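A protein chain is absent from this complex, but the other protein chains hold their places.
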Amino acid sequence: MADPRFFEPAGPYSLDALAALSGAAVQDPGAAGRLFRDVAPLESAGPDDVTFLDNRKYVEAFAQSQAGAAFVEERLAAMAPAGMALLIARDPYKAFARAAQAFHPSPPVVPGRAPSAIIDPSAVVPADCAIGANVVIEARVRLGARCEVGPNTVIAVGVELGEDCRVGANVTLSHCLIGARVVLHPGARIGQPGFGFAPDPAGPVKIPQLGRVIIGDDVDIGANTTIDRGSGHDTVIGRGTMIDNLVQIGHNVVLGRGCILAGQVGISGSTRFGDFVMAGGQAGFAGHLSIGGGARIAAQSGAMRDIPPGETVCGAPAVPIGLFMKQVAILQRLAKKKDGR
Amino acid sequence: MADPRFFEPAGPYSLDALAALSGAAVQDPGAAGRLFRDVAPLESAGPDDVTFLDNRKYVEAFAQSQAGAAFVEERLAAMAPAGMALLIARDPYKAFARAAQAFHPSPPVVPGRAPSAIIDPSAVVPADCAIGANVVIEARVRLGARCEVGPNTVIAVGVELGEDCRVGANVTLSHCLIGARVVLHPGARIGQPGFGFAPDPAGPVKIPQLGRVIIGDDVDIGANTTIDRGSGHDTVIGRGTMIDNLVQIGHNVVLGRGCILAGQVGISGSTRFGDFVMAGGQAGFAGHLSIGGGARIAAQSGAMRDIPPGETVCGAPAVPIGLFMKQVAILQRLAKKKDGR
Partner (left out) sequence: MADPRFFEPAGPYSLDALAALSGAAVQDPGAAGRLFRDVAPLESAGPDDVTFLDNRKYVEAFAQSQAGAAFVEERLAAMAPAGMALLIARDPYKAFARAAQAFHPSPPVVPGRAPSAIIDPSAVVPADCAIGANVVIEARVRLGARCEVGPNTVIAVGVELGEDCRVGANVTLSHCLIGARVVLHPGARIGQPGFGFAPDPAGPVKIPQLGRVIIGDDVDIGANTTIDRGSGHDTVIGRGTMIDNLVQIGHNVVLGRGCILAGQVGISGSTRFGDFVMAGGQAGFAGHLSIGGGARIAAQSGAMRDIPPGETVCGAPAVPIGLFMKQVAILQRLAKKKDGR
């Protein structure tokens, strides 16, 4: 059960109700009425908790789990311990996600403005927003309904957010237009000028950065991630894109819909992603590239050329994953042969 | 034209005036008097805007641009669409930069202290500085004339800044001495103790970090970048050096003048750069290295040895770029040969 200092579950829910809301099937109809109070991991779940098995690595923990119920694929159901109620799902992780959302819905926004918040009179801040302590909201900012803004966050002149955004603590926003239901984690920096200058022997000539950051609906931006505004074009983050912590996104970058960027990814200026691109942790992208929709770039890869749609690449410089695997195998064989001498 | 919510262009300027301030030449003297209202990218520029062509990749966009005028190299001038006034420049990007600066000069600092700013009585803050909301300025801090400090920034005991510095929001400064015209983007952390300890079975023995960070004039430091103070020596950032976002600079690092560090570069303790070193994104440097003036380190490279002045290196471990290219070619050939069998 989750630590009550930090989480308070809704519920309880019957197995039936959990099946219905997650699209899973109750294996044993006799258990359909059993009530559950929370979700929990395999190892710590108790008889009132629902858990899940998703990764074969954890089959043993599953077999020994004390959980009252579990989401599981049909083919692994036989590994369950006696007495565990089973919710059969094609994608147990996603089904579990829906159950967890039911037990732990986003806490409602509690309207209010901390007395210490400093809000410019020209800013539009609906009464149903929750504005935290020491927040600074500058001139002509516009927030949508039910936005939450964490303590010590700064929203600079002219920024706009859609409805139901959740902005964490110590965030800085400037020169950006943000959609609805966007989540910004603590320390995110959006809209500062990008790294733009022309080299000159007398010192770099800085180029005013005159674009914006445009963030689509349902985007998530990780802690201490930085997204520079465009230099003339805009920097654009497509709808539903998920960005992890400490990611760097340069000016004029355009990301499509539903992209996934893991931690510490870096994207140089003017590179464009199609929809549903996935980039593993610490992957890097040169500037002015075109990364096709559905492409997958493995962790730590270095993309130095365009990548066609749907391609999976790996390595630095990044090559198709089949070629990468061969390179790795050859190097290891040569190194072992050298050993043999 | 730039979004008026965020930018307000100065001007208008005649083509002649733009040529004069940028060092370009008006191709058609008959157009010298035409007036322009802003700068804009090739694709969105209109007849009142000035644009530029710098990268051959964008020749087609140039040929179809609606811009009223463009900076361009002589040899590409023929690609211009009919009716576009041309400003011929050897370095169109730099010439454009100067024009953009004319249309968008740094907004003047508006003197004032937010009532919520907390300034120690022993601090020296000239009346012509602009101190934002919730700024904390501790004892014996000294700011130069016309400094701007963004909201929720903390300047700790004894820190000194020169004239005309621009410090963004949510920045933390301690144990540092900063020159004139330095720009610090949001979330930069300057002067915290470095990663200094001696290993010991009973737990690491921490070493008091007794140096400072010394930052030269005209330095730019990116969002969420971290620069640790020296351990005894100082950490030094040379004049005119440009540092992008999320860069990590360890204690006692010394950077020369005019260096350029792209996003997510990491430099381990006590490494020294000469002047005008360029490091690509995510490049990493071991500690106690000497990187010669004018050296270029490609993105994601890992420098594990000293690099002579002027050398260009690539790879991890970093080797001269010619050797790197050969390594890549050989690996790819071997991998394909294996395919052929």
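Each chain carries a letter (A and B) given by its place in the written order, and its residues are counted from 1.
Everything that follows uses one rule, which is that a residue touches a chain if its C-beta (ideal position, glycine included) is under 8 Å from a C-beta of that chain, and two chains touch if they have at least 3 such contacts.
Here the structure is a predicted model, which means the values were calculated and not measured.
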item	value
From B:83, B:112, B:232 or B:310, residue that would touch the chain that is not displayed	B:232
Residue among B:22, B:51, B:65 or B:268 that touches the chain left out of view	B:268
Contact partner of the left-out chain, one of A:2, A:17 or A:214	A:2
Contact set of chain A toward the excluded chain (per top definition)	2-3, 5-7, 39-41, 43-44, 55, 57, 91, 93-94, 96-98, 100-101, 103-104, 114, 116, 132-134, 150-152, 168-170, 185-187, 218, 220, 222-224, 239-240, 242, 244-246, 258, 260, 262-264, 281-282, 299-300, 315-316, 328, 331-332, 334-336, 338-339
Residues of chain B (touch criterion as defined above) contacting the omitted chain	116, 118, 134, 136, 140, 152, 154, 156-158, 160, 170-172, 174-175, 187, 189, 192-193, 195, 197-200, 203-208, 210-212, 224, 226, 228, 231-233, 246, 248, 250, 264, 266, 268, 282, 284, 286, 288, 302, 304, 316-317, 319, 323, 326-327, 329-331
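By definition in this document, only the chains that are shown with their structure count from here on.
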item	value
Fitted rotation between chain A and its twin chain B in degrees, CA, nearest 5	120
Intercentroid distance (Cα basis), chain B paired with chain A, Å	28
